[in-house]
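The structure is given below, and queries will be raised subsequently.
Note that one protein chain of the assembly has been removed; the remaining protein chains are unaltered in position.
Order of writing sets the labels: A and B. Residues in every chain begin at 1.
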Amino acid sequence: MDLVSNLYLGLSIALQPHNLMFCFLGCLLGTLVGVLPGIGPTATIAMLLPITLGLDPATSLIMLAGIYYGAQYGGSTTAILINLPGESSSAVTAIDGYQMAKQGRAGIALATAALGSFFAGTVATVILALFAPPLAKAALNFGSPEYFSLMVLGLICAIALAHGSILKATAMIVIGLLFGLVGADLYSGAQRFTFGIPQLSDELNFVAVAVGIFGIAEILRNLQSETDRDVMVKKVANLWPSGEDFRRMAAPVVRGTALGSILGVLPGGGAILASFASYTVEKRLSRTPEEFGRGAIEGVAGPESANNAGAQTSFIPMLTLGIPANPVMALMIGAMIIQGIVPGPNVVNQNPDLFWGIIASMWAGNLMLVLLNLPLIGLWVRLLTIPYYLLFPAIMAFAAIGIYSINSNPYDLYTLSLFGALGYALVRFGCEPAPLLLGFVLGPMLEEHLRRAMIISKGDPSVFLTRPISATLLVMSLVVLAIVLMPSVRKKREEVFVEED
Amino acid sequence: MKKLVASLSIAAALAVLPQFASAQTYPERTISMVVPFSAGGPTDTVARLVAEAMSRDLGQQVIVENVGGAGGTVGAARVAQAEADGYTLLLHHIGMATSATLYRNLTYNPLESFEYAGLVTEVPMTIIARPDFPAEDLQGLISYVKENADDVTYANAGIGAASHLCGMLFMSEIGTQLTTVPYQGTGPAMTDLLGGQVDFMCDQTTNTTSQIQAGAVKAYAVTSAERLEQLPDLPTAAEGGLASMQFGIWHGLYAPAGTDAAIVDRLSQSLKVALKDPNVIERFAALATSPEPEENATPDALKAKVESEIARWKPLIEAAGVYAD
């Protein structure tokens, strides 16, 4: 009964006209910055923080939350249309979404992403309302051994999901892990691989790495075949998914939502792990795994739902414990403090209108995003008809501005060039870029948790096996690894690989 | 054509006399306030509140620009090298003084590369432990820690962080070295503390007040001179018998060395106005801190603070032998 009265309180706040208006404004802004590659929600929210001073706390947080999940929608739009993932979570969407766009199915991919995200957002909102406090407690049981094991599982899944050679996929992950270590060592302060340049002492900029290996490499690939074929899609077929499409996306959306809701609660790599995990699951369950990487609708539906659900449930630790799961949540905490609200376990009791108002507004916001995005699909798809030689200079300009504005650091642009070169060379030699990116994100966390677990356990490696959650995760990793290495599965992979060449 | 010639000659004139023109009419465009940390942290919040109030006083937008990296030294170096025209400012915390020792090859000198505008605020620290930690008060904590030095773990948020400095001071005061567990920021450290993965830590009230009020962690002491309004039951470190554990994370406003004295003075005046702004006072209270009194929002007070804090932390850091580069 509590839930009903709480949701009623929330809805009565969220549906006030001015709150609806700011929610819409946030969603709109979020979609825009999501569509412009490079500029993510973090930069936008940081810039808008001072403006929210004049609003009341619930309104300002409703608007900022709208920017956050609006950007998730917008980010998948560029990932699908021009293969530029603005955020880690849309990197997976780019794999099959962009292939769909190339086949003239951009509209269907965008609609799938929008509908999948809406479903995931709705379910995650209910989960947030039902389970926020107990889920937050569960997340506290995750210590370093559990995180380490979880990341091992994530990396092994990434190897499993890569199409083509296992050897190359594993090597790409290791490269990602190594580049993820560039910067000052958390434990000793030692500068690693920075050549004494202070601007490199924080990690390499994620957006620069992602845009380099996906975006620049893609532009170069398109320029390479400029002479013999027109790279952009000329005729865009129907925009709306067919009955067959709906049948194929239903189960992946449900599974993606479940995965995303669970993993999103965990601080750190939750959302990105969720979209990678969902992709792996869908590929494993599919009767036609060879379609993955070539425009499988399941490869868009699952990860998109997973990352949107994860984005939503990542509010749980922030709202209930006052702990940020990602940089955007850190900014939301900043926004609360500016508003005079101290984030933490007390928010739900002392500011119930705020807590439930935000939750209810998320549902309203997700609905608005669908209404906002579905009519726009036609417009986005028309972007594809712009001649490519006019489009790519614009992509380069947006990417450069976006990357520079994150930290005003010119070295981030040099990183972009370096990874453009590396990405293009590796892709040309038949390596997939996605595992590298996952390794890059997880590398520092994997090391951090491994070393912390060993410090706390006084150097006893058995902690990974004596703690039940950690042990379960490691057993799951072994199972996945065994499946991948099974002779029959390997043979099938090799066949697919040969076909691809 | 005539217009172009005219504009070019004005441009030339302006290029010759930039100092004169700017000090008279300052500020005439948007001012950038560099925060050497990422957006959303406590320093960023302080900067945004102050920038907003200063914008109203100066009649020009003061925009916060986050230039994170290397414990705040990248942003500080950026400002040290910026044009001394009053349009690039720096809001930095205690790290201005500690990085002088923590980093052995800085490209700037905290005592020479900046003009000082004034102190902004000083956030006190609190010593807290996991909810089921055995000790009941500060003395209990000290004796437990000394007896179990091999087993007790201290969490901090990386080298140079407030929690790192506080831990260094605490261990030096009680004369016992403990196992330190570094985290990527205060958030994850707090998660592990709440979950009982690590034993205790010492961090800014900004991050700890709500957890203390909710009873989610055990609190032992606050490092301010007097008890806090927000936490009236929490004794000061001096009350608990550690009088030398008195320090806070102070924040100052700087401009590049060589900035016109009239401009620095204007900035200091504006800072004083900002610190009396009711909104700033109210929001600072939510951070469990308060603006510095008027006499501290001055160039001299900040200069004295930087000098005394460099002298205070240098021996501690050198004794611990921990460097950030």
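We take it that contacts are C-beta pairs under 8 Å (C-beta built on N, C-alpha and C of every residue); 3 or more make two chains touch, one makes a residue touch a chain.
Note that contacts and distances are computed from a predicted model.
Participant: According to its UniProt entry, is the unseen chain "Glycolate dehydrogenase, subunit GlcD", "Response regulator receiver domain-containing protein", "Tripartite tricarboxylate transporter TctB family protein" or "Urease accessory protein UreF"?
Facilitator: From the listed options "Glycolate dehydrogenase, subunit GlcD", "Response regulator receiver domain-containing protein", "Tripartite tricarboxylate transporter TctB family protein" or "Urease accessory protein UreF", the omitted chain resolves to "Tripartite tricarboxylate transporter TctB family protein".
Participant: Check the options A:L416, A:L437, A:V463 or A:V484 and report the residue that touches the missing chain.
Facilitator: A:L416
Participant: Of A:L28, A:L181, A:A251 or A:L481, which one is in contact with the hidden chain?
Facilitator: A:L181
Participant: Which of these, A:L61, A:V92 or A:I216, touches the one chain of the complex that we don't see?
Facilitator: Among A:L61, A:V92 or A:I216, only A:I216 touches the chain that is not shown.
Participant: Among A:I197, A:A394, A:L465 or A:M486, exactly one should touch the missing chain; which is it?
Facilitator: A:A394
Participant: Taking the full complex into account, find the residue in A:L11, A:L25, A:M454 or A:M476 that is in contact with the omitted chain.
Facilitator: A:M454
Participant: For review purposes, identify every residue of chain A that touches the missing chain, sorted by number.
Facilitator: 33, 36, 39, 43-44, 47, 165, 167-168, 170-171, 174-175, 177-178, 181, 185, 187-188, 190, 192-193, 216, 219-220, 223-227, 387-390, 392-394, 396-398, 400-401, 403-405, 408, 410-414, 416-417, 420-422, 424-426, 428-431, 447, 450-451, 454-455, 458-459, 461, 501
In this section, only the chains that are shown with their structure count from here on.
Participant: Mind checking the centre-to-centre distance between chain A and chain B? Centres are C-alpha means, answer in whole Å.
Facilitator: Distance between chain centres: 32 Å.
Participant: Taking the complex as given, what residues does chain A use to touch chain B?
Facilitator: 42, 45-46, 49-50, 53, 139-144, 184, 186-187, 189, 191, 196, 198-199, 201-202, 267-268, 317, 321-324, 327, 330-334, 337-346, 407-409, 444, 448, 452, 455-456
Participant: In the complex of these two chains, what residues of chain B are touching chain A?
Facilitator: The contact residues of chain B facing chain A are 38-41, 44-45, 48-49, 51-52, 64-70, 73-74, 77-78, 102, 105, 107, 153, 158-159, 179, 181-184, 187-188, 190-192, 194-195, 197-198, 206, 209-211, 213-214, 216, 279, 282-283, 285-287, 322-325.
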